[in-house]
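One protein chain omitted, others in place.
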Amino acid sequence: MLEYIIFSLLNSLVLGMLLFMLSSGLTLIFSMMGVLNFAHASFYMLGAYFGYQISTAIGFWPALIIAPPLVGLFGALVERYGLRNVHKYGHVAELLFTVGLAFIIEEGVNLIWGRNAVTYPIPKLLDFPIFTLFNTEFSAYRMFMLFISVAIFIALYWILTRTRIGLIIQAALTHPQMVNALGHNVPAVFMLVFGGGSALAGLAGVIGGIFLVTEPAMAATLGPIVFVVIVVGGMGSLTGAFVASLLLAAIQTFAVGIEYSLSDLLALVGIRAEVGGILKDLWRIQLSHTGPILPYLFMVLILMFRPKGLMGKRET
Amino acid sequence: MIIFLKKFGIWLAAVLICVVLPLIFRSGFSISLLSQMGIAIIFALSYNMLLGQGGMLSFGHAVYYGLGGFLAMHALNRIGAGTLPIPIELLPLVGGVAGVLAGLVFGWLSTARASTTFALISLGIGELIAASALMLPSFFGGEQGIIGDRVVKLTITGFRFGKQIEVYYLIAVWMLICVALMYLLTQTPLGRVANAVRDNPERAAFIGYAPRTVRTLQFTLAAFFAGAAGGLFAINYEIITAETVGAQASGSVLMMTYIGGVGHFFGPILGAILITFMQLSLAGVTHAWLLYFGLLFVGMVMWAPNGLSGIIMVHEPVWKARLMKRLLPAYGLIALPCLIMFLGAMILIEINYHLSLSINPENPMHLLGITFRAQSPVAWGLSLVMMVAGFFFFRKARSVVQERWSEVSQTLKGGLTR
Amino acid sequence: MSTTALKLADVHKSFGSSKIINGVNLAVAKGERHAIIGPNGAGKSTLFNLISGFYPLSAGYIELNGHMISNLPPHRINRLGLSRSFQVTNIFPKMSVFENVRCALLWPMGYGYSFWHLCDRLKKINAKAEEILERINLADRRHIPAGLLAYADQRALEIGITIAGNAEVILLDEPTAGMSLSETERAVELIRDVTTGKTLLVVEHDMQVVFNLADRISVLVYGEIVATDHPDKIRQNPQVQEAYLGKESA
Partner (left out) sequence: MKTTLMRSLLIIAFLTLLSLPAMAADTIKIAYIDPLSGAMAGVGDAGYKHFQYNAELLNAKGGVLGGKKFEIVPFDNKTSPQDSLIQLKAAIDQGIQIITQGNGSSVAGALIEAVNKHNERNPDKPLLFLNYAAITPAFTNEQCSFWHFRFDAHVDMKLAAITNYIKSQPNIKKVYLINQDYVFGHAVSDSAKAMLKEKRPDIEIVGDTFTPLGKVKDFSPYVAQIQASGADTVITGNWGADMSLLVKAGKDAGLKVQYFTFYGSGLGAPKAIGDAGVGVLNSITEWHLDLNQEEKNKEDEEFFLGYNKKYSNNGDVPYYYGRIRTEMTMLAAAIEKAKSTDPKAIAFALEGMEYQTPYGKVIMRAEDHQLIQPLYISTYAKAGEGTVKYDSENTGIGFKTIKRIEAADTAMPTTCKMVRPEKK
């Protein structure tokens, strides 16, 4: 049991930090520009495919350095030549633009890399178990992921609190009009944030593509969960995104282990109902099956009852 | 007579078109396509009750469509078994009732705010329903869905609905009824106040309306029509699966509505016809249809945010002022580079699809009656040159069009003040 | 209390730790035209938002014609006979001018959330809307989307929407802000015309307008009312001159 808890904690940390890398960019983009970027997970996918392509050519380590800026550049171009033109039609149009973009990126990935998963293996240098506790191994690659994401977290924190551009971004998070009034070049800041957020997503892709599967559906599976993270964490709050990432990862990880269903619960209080039809299905569902859909439930409830999120300052 | 025609002419024309179309396009495929278009028109218009008229961007409208379809399918099976005395022609109402019930509950829960909050809640509810559809097989039938047989004894018209053409006419009648009802709804106090809430919910509260109640009612009514469309779906296909409540169906209706244009009542009708056609016909022609579809959508968002109907309606005053002849030459001028640019892009896309999905990339490919090798540098070069040159002349031509437009609008304004 | 249309008793409002409204007492009699003046940041708009139910009160209560309205949602307060305009123009921009006015008539004239009546058949409402359009001089532009009107016309339309429902108590938030001199004159005329027989509470910066329009004036400074009196008396009140008018007249 102890073994299970320790490894579940570690695993939820790894997944949580990966989610944070994705959601930090998204929450910055959303709170500054008001754009709910549906293509964010597509940038993550592009990161994975770029990483795969570069690492088959010249190796994983160069890919780790080159791929994220490439994705960031792509993101900046999208902002400059796409999103900015749509801005004048309002938020709905911007949102739909990103929906369409996600669509095109997925089809483009299908076209270039094929419909099936690609072989994107763990780099040789990291392909060993770093420690074994009880009977379970913890792979060096997971440790590496943890290391990278913590480094990114620290770097992000430093940039946002210690640099000039960081302070402008922070100001823009809470008072978007203020920044404009202060005479800063807001479009440039937007492009920077969009590109930076995309680059972060790209980095998450480069390392996440190995950890998970690099396939055209990877954006669609991860996309909605990132929204859940920023909603639960609260719009515009990086700390919120951080907490929510870890929280959601932990929920998903630990719910797996709880094999109780509604009927078990009822049996606990002495009710043993013989039911049929749809009730029987409901009765049968164990908490462990619901792990990955719990976040959506969580999101809907938060939006209904606490639209600020856990740590947000503004309503969505 | 003339007044009557002016008022109801468009409806008469619609009826006429619905009657005549299957007589012209007689193949089984065309009639299936037309049937699906009818269903899609109801669905898209009901979606526009949210997005266009109520300002609610939903990512989960298929929930009501699908639930309507499932309930209708269960009802159909009961009708077939003789335990439910409802004539099959009224089955869409069963779907509608399912839509209303679900819409009332989920509508109330999600309409406290519009905009992004609403959009995200609808996304979440959509995901939840789609996920539970697979987890609750006794209602949703699991992966295989629920099947039924529409040939039942209980009918009021005497048709057996074994033939697709009979089903088509049933769908057409329901489609016309629903379109008329939805049109009339826009003319009612609720319809108008929904517009007011869309434009300015704070202000709407100070003319006596609770924005949430308005949204919930509008949402519920939209869910009714979505459910009715789902009911027709059940009759038409005699099978309904969990995918009808899923994200893809929700996304598809969003695209139909947006491409058609949310600003005018008839916009979603155009969108539903076009997108259904693309989904069902284009897919048989090119593997790349999804990409064309995505490009079309993004193109519309970027350059024609009011959709097809917006493009058409912009010309209404010009047409009335008999100024079209001034615009047409400029349009002709811009059409050519567009055509070239599009051809270039199409060649490039088709080459790539040929390389990735054809039987054998080495085989020559056929495009527009020309046969060539996909690897040929000529084809690549040509397509690139066409795209670049097309873009270049497109920009030139665009300024001509803009010039003409400003001339025409000057004249129009002059006409107004005179 | 039948002569008091609107009564505020010890109303408080604070956002976090900052107290914006600090114990306001005010009684506006039926048929009175009452103005609230005060320097920027005194809390005038906040006070309006409290009365109209936009914000919940922190303490105190508000009565409208003897009904307790504190902490009711805006639409309920509106239905009890209070209507307001906004400082920033607040109309329905995509709808036509006529539609803007007609929508404001639907609830008061009893059509509620009806989806079984057709608006074009509601002859009474349409006639009333036409009448209001005539009064606010927008009849000739009735089919234009409201968002495309000139600024002064949008303000006029907003007043039209505000009075359309025949509410007894009208709140106007800086109705002439941003207007030229001649436009202001016309607006004052319009306001005087449409609020005849009604209770009016107005926030206004333009002192000319205030003294022209108001029967009584309250001065709000730092969330407190320092004086309430007839315009002439307010002009002379030393406290007021010091707090507010002093700067202006200087």
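We call the chains A, B and C, going by the order they appear; numbering starts again at 1 in every chain.
Here is the rule we use: contacts are C-beta pairs under 8 Å (C-beta built on N, C-alpha and C of every residue); 3 or more make two chains touch, one makes a residue touch a chain.
Since the model is a prediction, treat every value here as computed from it, not as a measurement.
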Visible chains in contact with the missing one: A, B
Chain not shown: contacting residue from B:Gly80, B:Gly142, B:Gly263 or B:Pro317: B:Gly142
Missing-partner contacts on subunit A, residue numbers: 1, 3-4, 7-8, 11-12, 14-15, 106, 110, 114-119, 121, 129, 132, 135-139, 141-142, 211-218, 220-222, 225, 249, 252-254, 256-257, 259, 286, 288-293
Positions on subunit B contacted by the hidden chain, ascending: 27-29, 31-33, 36, 131, 134-135, 137, 142-145, 147, 149, 162-164, 233, 237-239, 241, 243-244, 274, 277-290, 292, 296, 299-300, 303-304, 308, 310-311, 314, 331, 334-335, 338-339, 342, 346, 357, 359-361, 366-368, 394, 401
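Here, only the chains that are shown with their structure count from here on.
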Chain with minimal offset from the mean of all protein Cα atoms: B
Averaged-CA centre spacing for the pair subunit B and subunit A, given as whole angstrom: 31
Subunit A and subunit C, separation of their C-alpha mean positions in angstrom: 47
Touching two or more other chains - residue numbers and ranges from subunit A: none
Interfacial residue positions of subunit C with respect to subunit B in the complex: 52-54, 73-76, 78-79, 83-84, 86, 90-95, 99, 102-104, 106-108, 111-120, 161-162, 164-165
Of subunit B, residues touching subunit A in the complex: 51, 57, 109-110, 112-113, 115-117, 119-121, 123-125, 127-128, 131-132, 135-139, 251, 254, 258, 288, 290-291, 293-295, 297-298, 301-302, 305, 352-353, 356
Subunit B partner contacts - residues on subunit A that touch it in the complex: 36, 82, 85-86, 89, 91-93, 95-97, 99-101, 103-104, 107-108, 110-112, 114, 224, 227-228, 231, 276-278, 280-282, 285, 289, 293, 296-297, 299-300, 303-304, 307, 315-316
